[in-house]
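Complex shown without one protein chain; remaining protein chains in place.
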C-alpha cells in the first residue's frame, strides 16, 4: 500500500479537487513556479497553469479579499497564507469579511473558500513564524477551523473543506509536512472526512487525552509508551476540527475514563483547550474524577533558540508528567 | 461628592496624564476638533494642541505602527481605535509587533503604549462595530488587557495603563460611556489601580459570579435582585483586567461559595471565560459543588435588529436562570 | 472639472429618452429615500447608525447606469444610493433599516450591511475600504469565468488611505482585472478633510503607483460620470483592466447619525448645495426638451410616493423572530 507524507496528501487533495471542479483555483505568494514556501504546490503550476495557480504580490489582505470576492461570486478559492502568523495582516478580511458576510447579509451569500496555512513551532522560525493561532480563529462565528494530525485525515479533511460552503481555515503543521515517521497509507481515490467529527485515535480506559494537530502525534507516542511501560491505558481523542467541535466525543470518552488531559501547542493562556475544558467542566462535570489539566505552550512568544523553543512547546515529558499527576501517580 | 460618567472619568484620566507627563500623546481618527466618535476627546484638542492630539488618516495599521515606533523610542502614546472591531485592520501591528518586540529583542526594548477602543454591543451597530474581542487579545503574550466596568475603575486603570511599560489594550464599553445610571464618585486627584488585580464588587456566600466590563453591572443588578427577592446571596467578582488575570481572587471566592457562573459579552465559543473556567476546573476543582456554567453571547455575528441583538447578548434573565440552575433551583 | 486627457465618447447622448429619464428617477428616489431615513433618525427609529448619501446621487446613478444588470458592484457604509441605483426594492431596503425580518438581511445587517445579491450588489461594508479586495475578487471571477462582466468598487476619499486600497489596486493592475475603482471624494472622511489626510490634491494621482489610468471627474454631473464609467467599463471588457476614477462630490448631511459638523463651515456646505446634481441634471433634461417642468415634478412625486410606500411597508413589517438569531451563520 502506498504511503504518503502529510504534504503529499494535501497536494494530492488539491490536485484532485482542481481536476474535478473548474471553480477551484489557488492564489498565494510564491505558489507558482517556486512551488510554495514549503514546496507543497510544486508541479501544480505546470499542471494547471498560471490562471488557476495564481501567484500574488506580497499583499495578504488583498489576496484574502480577492478570495472572498471570488467565493461570493461563484468560485471556490484556495488561498495560501505562507505562515499562519501572516493571517494577522489579513485579519480584517478573515474576521470581518469572510466570516460575517453570510450572516450580515441575512444568509443570502455563500463564501466557500479555504485558507490553508502552515502553523506551529518546532523549527526555529521564532516569534513571527511559529505561532499556533487556532484559538483566535475558533472564536469567530462564521469560520470553520480544521487541524489535521496525519496524512489520511489531511486529505479527507481538505477535500471536505474545499466543498464546504463556508470559509475554512485549514491549519497545516509544518513539522508534519515531510516527516516520514508520520507517513501513512492514503487511498488514491478522493474521499472526505466530515468537518466537525473527531476521532478516537487510540482507545483506552484510564484517562482521556484530547489533542489537535501535531500534539495528537505526541500524545499517541506518550500513550503508547505509558501503555507499554506502565500499563496505563490512555484514550487519545483527535479533535480534527476544532470548529465545529465534536465535544460529544470528548465527553463520551471522559464518561469512560473520568479523567481529562488537554494537549495543545498554542500558548496556554486563552488557548482553545480552555473551551474544551470548560465545556467538559459544564456538561461532563459529573463524570470527572479529577481536575481537568491542560498541557500547552508556555505564555511567551515562540523563542528562536532550540533549547528555549523546546522548553516552551509541550514535550512528551510534560505530557507524561501531567498524565501521572492526574492519575495521582506523580 | 462629584460624580462622573465612565466617559468623563477616562477623559479626566487622559487630561491628567497628559498634563503630568510630556511623553504622553494621543493619536487616532477624528480625535481632534471633532472630539472622537464618542466625543471622549472633545476639548482635548483645544487644550493640548494638534501635536499631542494627533488626528490620523483612516489607516489603522500605520497609526498603531506609529504608536509602537514612538513607544520604543521613548514616548507613551495613547492610540485610539474608534471601534475595537477595527483592531483587525491593525492586527499584525498589535499581535506581531507591539506584543512581541520586547521578547524577540531579548528584553531590551520597552513598548509603553495604550490602545484604547470602544467595544461591545447593545447599540445597534451590527456585526462589524459591536464585537467583544477580548479573548483574541488575551491570548497574545506580551499584551495586557483591561476591561473597566465603572467610572472609578476606568480612571485608575487608565492612569495605570499609561504608566505601564507594556502595550495595554484598554477596552471601553460603549454602553457605559454616557449612562448616568453608572455615574459614580471619582476622586479628582490622580490615582492608579494596579493591572492584574480584580475586585469583589459585592460579597456573597451562595455562588460566585465572575464578570467583566458591562457584564459586571448586569451581574450586580441580578445579584441585588436575587438577594432582595429570593435571599440568594451571590458574590460578584469583577476581573477588571483579564491579562494579567487575578485567578486567585476567583478561586478564593469559589472556595467560599462552591459555585461559579462566568458572565461575558463575547461569543461563548472560545471566549475568555473558557480560560477562567478551565483554571478553576484545574486549580479549584475540589472546591466546586456544581458544574461551572458560562453565560455569554450566542455564537453568531452581532445582529442589527434590536430584538435579535438583545437575544444574542446575555440578558439579566439569562444570567438569573443560570444562577438558579447552578443552585439547583431551576 | 476633468483634468486628464482621455478621449471619452459621449455615450450618454445615444441613450434612449426612457433611460435618461430613468436616471433622473433614480436620483430622486435616492434623494427622497434619504429624506425619509433622516426622519426615522430624528424619531430615533434607526437603531445603531446610518450614513446618508444626499448630494452624491449623480455618482451612484451615473456609474451604475453605465454598467449592465449582470455586472457587479461593491458598496460602502454610505451605500443606500448604490443599492437603489443597482435596482434594489425600496420596501425591502427600508424594512432592513428598521431591522425588520423581511428586510434585505432579515434585519441582521442594517444600513451598513445591505446587500442585494439578486441585483449583483455585493453589499455595503462597515469597514472603511473593506470591500476593495472583494471587488478585485469579484472581477477575478469574471476573468476566470470569462463572462465578460465588470465590477465597480466604490469607496471614499478616506478609504483611499487604507492599506487595502494599495494592495487591491496593485493586484487589479497586475492581473488586469475588469474592476473600476470609483472613489467618491466627498471631501471628508468623517471629520477629516482630504486636505488633512493626504499630501496631494487628487486621489486619482494615486493611479501612478499602479500604472493604470487615473481620472478626476465632476461627480455631481451624472452625464460625465455616466460617460466616464461607460468608457472604462468598455475597456475593462476589452481586457485593458482596472482604472481609478475620482468622482468629486459632497455629502450634504453630517457624517452619520450624530455630527455637529464643527469641521466645516455652513458656507462651504451652501456652496456645494448650489451644485446640486439633481437640479443640474433636471435642468439639462428640460433644456434639451427631454422632459417638461411638469414631468419633472411628476417624476419627483412618483419617487416620493414610492418612498412613502416603502416607509409604510417597513413600519408595518414584523421584527424577526428571535429564533433567527443563530441562523445564517453557516451555509449547508
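Lettered A, B and C in written order, each chain numbered from 1.
Here, contacts are C-beta pairs under 8 Å (C-beta built on N, C-alpha and C of every residue); 3 or more make two chains touch, one makes a residue touch a chain.
This one's a predicted model, so the numbers in the text were calculated from it and none came from an experiment.
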Which chains here would be touched by the one that got left out? A, B, C
Which residue from A:59, A:115, A:249 or A:296 sits in contact with the chain not drawn here? A:59
Option from C:91, C:121 or C:161 whose C-beta touches the chain left out: C:161
Per the whole complex, from C:196, C:268, C:295 or C:326 the residue touching the absent chain is C:196
Just checking the interface: what residues of subunit C touch the absent partner chain? 161-167, 170, 173-174, 196-200, 205-206, 208-212
For the chain that got dropped from the picture, name the residues of subunit B it touches. 25, 51-52, 54, 56-57, 59, 61-75, 77, 92-93, 96-97, 101-112, 141-142, 144, 165-166
Contact with the hidden chain only, please: which subunit A residues? 29-30, 32-35, 37, 55, 57-62, 85-86, 88-89, 123-129, 298-301, 303-308, 311-312
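What we mean here is this: only the chains that are shown with their structure count from here on.
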Chain whose mean Cα position lies farthest from subunit A: C
Measuring centre to centre with CA averages, how many angstrom lie between subunit A and subunit B? 30
If you average the CA atoms of subunit B and of subunit C, how far apart do the two points sit, in angstrom? 37
Using mean CA coordinates as chain centres, what's the subunit A-subunit C distance in Å? 41
What positions in subunit C touch 2 or more of the other chains? 105, 107-109, 113, 125-127, 130, 163, 328-329
Residue numbers of subunit A (touch at least two other chains): 92, 96, 103-104, 141-142
